[in-house]
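Just dropping this structure here.
All protein chains but one are shown in place.
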Amino acid sequence: MKKIGIVDTTFARYDMASSASDELYSTGTGFTVVRYTVPGIKDIPVACKILFEDYECDIIMALGMPGPMPVDKMSAQIASTGIMEVQLEEKRHIIEVFVHEDEAKDDKELAWLSDKRTREHAINTYNLLFDPEKLTANAGTGLRQGFDDKGPAMDSNGYSHRH
Amino acid sequence: MKKIGIVDTTFARYDMASSASDELYSTGTGFTVVRYTVPGIKDIPVACKILFEDYECDIIMALGMPGPMPVDKMSAQIASTGIMEVQLEEKRHIIEVFVHEDEAKDDKELAWLSDKRTREHAINTYNLLFDPEKLTANAGTGLRQGFDDKGPAMDSNGYSHRH
Amino acid sequence: MKKIGIVDTTFARYDMASSASDELYSTGTGFTVVRYTVPGIKDIPVACKILFEDYECDIIMALGMPGPMPVDKMSAQIASTGIMEVQLEEKRHIIEVFVHEDEAKDDKELAWLSDKRTREHAINTYNLLFDPEKLTANAGTGLRQGFDDKGPAMDSNGYSHRH
Amino acid sequence: MKKIGIVDTTFARYDMASSASDELYSTGTGFTVVRYTVPGIKDIPVACKILFEDYECDIIMALGMPGPMPVDKMSAQIASTGIMEVQLEEKRHIIEVFVHEDEAKDDKELAWLSDKRTREHAINTYNLLFDPEKLTANAGTGLRQGFDDKGPAMDSNGYSHRH
Partner (left out) sequence: MKKIGIVDTTFARYDMASSASDELYSTGTGFTVVRYTVPGIKDIPVACKILFEDYECDIIMALGMPGPMPVDKMSAQIASTGIMEVQLEEKRHIIEVFVHEDEAKDDKELAWLSDKRTREHAINTYNLLFDPEKLTANAGTGLRQGFDDKGPAMDSNGYSHRH
């Protein structure tokens, strides 16, 4: 039985953790979920470390919603740097799902985007843990989480360079 | 008996440490407070490390007031990066309470904001230590420390996506 | 027999991993290739660490395509910082091949650039592993991967300062 | 007998180390000073580490004067990040005294500012080592090193929120 950690925040304006666990349970079995809620994104990295070391998680989804101000962007950068560091110390993946509040034009789109991006990354998380071949099958195809996929870049003959 | 560390600075223009300990003692019991004052925000991280290792603190509130100049913003970023690093080394939370001097329109608002944000983060600090379920109950609800809460983003039916 | 790791992403819009392994196999022998696909560039560093430690790779090519938005640039910076950290922990080279989506004027050029830069860095990778003298022979000559080489800067007599 | 390290640079346009040791010796006794001069600010962090580990310094003053160009600002950031890292590794304070060349309107002010900021931080350094209570007594009072102190922010009754 694998363990998937979910870290979320009270700062976020959408309950991304519910989208994540709902999608994970729809995708497959063989895992349990451990959830840890912190106040803001800069509190996420140490929560990830605790989930890896004290709760023996195999992979973690880090769910955050950085605000629109320059100081929020700086917080996001520091949080991401910490998330990176924890991954390298633990040699395990943390899938960072950050939805920047200013990515959406209004609250409705923000809710939609938060739900969609979280769900698509839940599938990435599941695949990294149970089915990494699926990721390789989609390498270089321009997948995006949330807004539309961009698709592969085409050559002058209208074919992608997939070999 | 738990130990809560408080690190503050002589650079800050408000005595945030008094707001912090006042709010902590109003919120609950079962802890003592250890205070460490440094000159500026870049001196905070090593003080946190000393409080964790030599004074056996379980959690720390890091109270700082970055100035308005670009060089101050850079100092805040470096201080935050150090605070992140200490958390990961110690596997314990540091609640960073930074009030940027240019967030407030005048001295009166700066004093108000410093007091309010510090008190709201004191409650977060208490909850992380003694009552983490309270944070999970508020996940994704758009809580802010200082200015007004933003609340959850609503869907087109006027309901939030809380599951 | 040496092992060359290739890490690529589903986010990228070109199958850079195929260009890489195609060029590596055209350049020489004496190695095998191990491939690891992750969702986005910030997932690359821990994949590199896994390839070094669990798959015993001697060198790694890290293939990514950062998007055009400021948040993508920040992701690229964090990914690069993590790649740097893994190199220093492992004392082995990771050749970072990032093609920024906004470096190309259209999809056709993006495909061309991705292929060309990856191939030229595949040769660098091969040389670092098997033939480092070739790099020294080209030191200071203004080589570029992707767009045209810039060549050495000349002195007033039209000669380069190569001693 | 305590040891205070002073690291300075040949790049700086003012002999800050002399201001530092002069002020330290005026403030108290019970310490010796060890000085280490490097070319530029990015050479400071490793010098600090050497002073801590090989010369057994208890605290260090890091004296630097970043230039006015963007590349100089980046160097200052990297130097500060390294200084932070050394503090955390050694669990000892480094008081960073950086005077940015463009903080002063002319050479005369630059010399005055360099001397004044260094002297005020020399007193902070002394207090951190011998008299930390003095720092706590001044917490939240808006002290600045170099230009005028800002003082505490006042509430609407004209009183500061000092509790």
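Each chain carries a letter (A, B, C and D) given by its place in the written order, and its residues are counted from 1.
Definition applied: a residue touches a chain if its C-beta (ideal position, glycine included) is under 8 Å from a C-beta of that chain, and two chains touch if they have at least 3 such contacts.
Predicted, not measured: the structure shown is a model, and the values here were computed from it.
Here the chain not displayed is in touch, across the complete complex, with C, D. From the set C:23, C:96 or C:115, the residue in touch with the chain omitted from the display is C:96, counting the whole complex. In the full complex, subunit C makes contact with the omitted chain through residues 73, 76-77, 80-81, 83-85, 87-88, 91-96, 100, 103, 121, 124, 128, 132, 135-136, 138-145, 150-156, 160-163. Although one chain is hidden here, its contacts on subunit D can still be listed: residues 8-19, 22, 35-39, 42-43, 45-47, 49-50, 53, 70-71, 74-75, 77-79, 81-82, 85-86, 89, 104, 107-108, 110-112, 114-115.
Note that only the chains that are shown with their structure count from here on.
The minimum number of touch steps separating subunit B from subunit C is 2. In summary, the pair subunit A and subunit B forms a contact in which the copies contribute largely different residue numbers, shared numbers making up under half of all those used.
When the CA atoms of subunit B are superposed on subunit D, the rotation angle comes to 70 degrees, reported as a multiple of 5.
Looking at subunit A, residues 77, 81, 85 sit in touch with two or more other chains.
Chain contacts in this assembly form an open path, with each chain touching only its neighbours along a single line.
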